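Left out: one protein chain. Kept in place: all the others.
As written, the chain order gives the labels A, B and C, with residue 1 at the start of each chain.
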Amino acid sequence: MLVRYFTEASTYAHNIDDLFLLIAVLVGFWLIVAESVLFWLIFTFRRKDGRASQHITGEEKRHTRWITIPHFLVILCDIAIVIPAIMVWYNIKQNMPPADHTVRVYAQQWAWSFQQAGPDGLMGTPDDILTVGDLHVVVNTTYHFDLMSRDVVHSFAVPSFRLKQDALPGRTISGWFRPNRVGTYDIQCTQICGIGHALMAGHVIVETPQAHAAWLKRESSLSAAHAAAALPARSPESSAMAEVRR
Amino acid sequence: MSTASKPISNTRSASGIPSARLITWWVIASEILIFGGLIASYVMHRIGHPEWRAAAEHTNTYAGAFNTFVLLTSSLFAVLAFKAADSQNGPRAAKLLRLTSLGGFLFLIIKGFEWTHDIHEGFVLSSGGFWSYYYTVAGLHGLHVLAGAIIMLFVAADAAKNQELQRVECVGLYWHFVDIIWIFLFPLLYIAK
Amino acid sequence: MTTESHVHHPNYVKVWAALVVLLILSVLGSMSSIRAAVLIAAFGVALVKAYLVARNFMHVGVEKKWIPYLLVVCLAFVAILFAGVAPDVMNHSGLHWENNAAKHAVESGTQSAPPKHE
Partner (left out) sequence: MNTQVLHAEPGFFRKYCWSTDHKVIAMQYMFTGLIMALIGGYLAYVFRMQLGFPNQSVPGFGIVTPGRYNAVVTMHGSIMIFWVAMPLLIAAFGNFLIPLMIGCDDMAFPRINRLSYQIFLLSIVVLIASFFVKGGAFGGAWTAYPPLSASGAYNLTPEGATMWLLAVALEFVAFLLGGINFTVTTMNGRAPGMKMFDIPIVVWMIVLASIIFMASVGPLIAGAIMLLFDQTMATGFYDPTRGGDPLLWQHLFWFFGHPEVYVVLLPAMGIVAEIITVFARKKLFGYKTILYTAWSTGVLSFVVWAHHQFVAGIDPRMANIFTVTTLLISIPIAEMVFLYIATLYGGSIRLHTPMLWALAFIAEFMIGGVTGIFLGASGTDIYLHDTYFVIAHFHYTFVPIAIIAMFAGLTFWYPKMFGRMLNETLGKIHFWGTVISFNVIFIPLFMTGVAGDQRRVYSYAQFAEQMRPALQHLRTISTVALLVMLAFQVVFVINFFWSMRHGKRAEDNPWLSNTLEWTVSSPPPHGNFAELPTVYRGPYEYGLPGRALDYWPQDAPN
């Protein structure tokens, strides 16, 4: 159902979409039943001359069962929702499949920057690739991300991946995604972060391995010169940056 | 002043507890949550940050202990004032309430000296996590002491004329509550090091 | 207004004397070098003192039953708040997250023992 509104481009996107559909069916059923009963009662029991209202306390068993039966059905529906909801949550937020690559994501007012291992495949070495705004990833590859913020609370959201995670200053929060569709997708900041909130866009570019290798080659020759002066890796230093801003 | 000029709503007591005492209990209940939220925040930070101990070493346990003694004693006067009011002895209740109030001001004076000393040592509100909580929690408590001590003087003025004696008990309840908060703040700020 | 007394007045001076003795106990306890003893003395005594004040000065025992319940419920809400917040704030790491700033503060704070003056 959600895919009609937004492309699915990660492996767990359809889990969320299926859960959305399940909830939509269950609550939709209840909504339709309840609204129908409401309107049926309004039309059936409109005021008519010669017909007085009935005196029903709603405390006798033959009346209360009209409430208790739906009450238990609602509990059943809740259980039917809560179990898959937790399963989807577990799958996305708690269980991390082994990573092929790791990427560090830095949020700051008002840009995204990314740090990936360079050709040597190791993070934290001088040949790391640093990009601002654009995140290049390989299709059908599992990525872990370490999310950090340099100033205020931001939220790293890639709607086509169905991915969203707030970035908190002082913390590193990890998660994962596995893109499964080549293309360019928006990165949003979904937590208000100051006047530039609407400008805090980025792109995640999902590429074939060949295209990615070409990009990597181009980028590593470019960035070798800048590597030393580039972004700090860990948050204590970046918090120091926040101090300077004050 | 007669009860007739009060609204009937004030004199009714369908719950079995007079309105004045009832509202005092509700105020205390809401204060539990204000102080509770603040103290809970402090405690979880304090446990998470063992390095705050170094800062906590600088608090003066004896000043805190003496202040506890002052508050406990003022609480005694407050409850004795209630006993006097209970036996319709307004002037005696007023005298005891003024002593209670005096205890409150003494508490604040000691606190003032203590804080002056802390500040001279270089510890101010923004000197770090412990000090921020130290001044905020104790300051909020101090404001309650100040408010109570002032209200008590007004109640005492009425009580001296044998008027509104039921208020003696209510202001006393509030005072004991402020006392209990301090009973917990004392170990939290001065002993746990 | 209240002519008939609703409480029985215990000997308040005795209660006060007990409170002062307890206060002295907790100060003495604080001199102990065993940290656990200090904390137990301090908070155990505080609980007893609070009970004595609530019981004898505030007369919660004589008040309608639901008043102490109300106060306990308020305390329970504080406990719920603590239970819900502590896993994130008191701990400095958890499942897939790490509070680097807090860890850094703990490390540098415990290493450099003398507090810095501003």
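We adopt the following convention: a contact is a pair of C-beta atoms (placed from the backbone, for glycine too) under 8 Å apart; a residue touches a chain by one contact, two chains touch by 3 or more.
These numbers come from a predicted model, not from an experiment.
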Visible contact partners (per top-of-document touch definition) of the missing chain: A, B, C
Omitted-chain contact residue, chosen from A:97, A:126, A:194 or A:209: A:194
Hidden partner chain, residues of chain B it touches: 1, 5-10, 12-15, 17-19, 22-23, 26-27, 29-38, 40-41, 45, 49, 52, 125-126, 128-129, 132-133, 136, 140, 163
Interface with the unshown chain - residue positions in chain A: 2, 5-6, 15-16, 19-20, 23-24, 27-28, 30-31, 34-35, 37-39, 41-42, 45-48, 51-59, 63-64, 66-67, 70-71, 74-75, 78, 81-82, 84-90, 92-94, 109, 151-153, 155, 157, 159-160, 162-171, 173, 184-186, 188-201, 236, 239-240, 242-243, 245-246
For chain C, residues in touch with the removed chain: 73-74, 77-78, 80-81, 84-85, 87-89, 91, 94-97, 99, 101-102, 105
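Operating definition for what follows: only the chains that are shown with their structure count from here on.
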Per-chain Cα centre nearest the global Cα centre, belonging to chain: C
Geometric centre distance via CA averages, chain C-chain B, whole Å: 15
Distance from chain C to chain A - Cα centre to Cα centre, in angstrom: 41
Residues of chain A engaged with two or more neighbouring chains: none
Shared-contact residues (touching 2 or more other chains) in chain B: none
Partner chain C, residues of chain B touching it in the complex: 3, 11, 15-18, 25, 28-30, 32-33, 36-37, 39-41, 43-45, 47-52, 54-55, 58, 61-62, 65, 68-69, 72-73, 75-76, 78-80, 83, 86-88, 121-124, 126-129, 165-166, 169, 172-173, 176-177, 179-180, 183-184, 186-187, 190-193
Chain A to chain C touching residues, read off their complex: 93-94, 96, 169-175, 234-236, 239
Touching residues (chain side chain C, partner chain A) in the complex: 95-102, 104
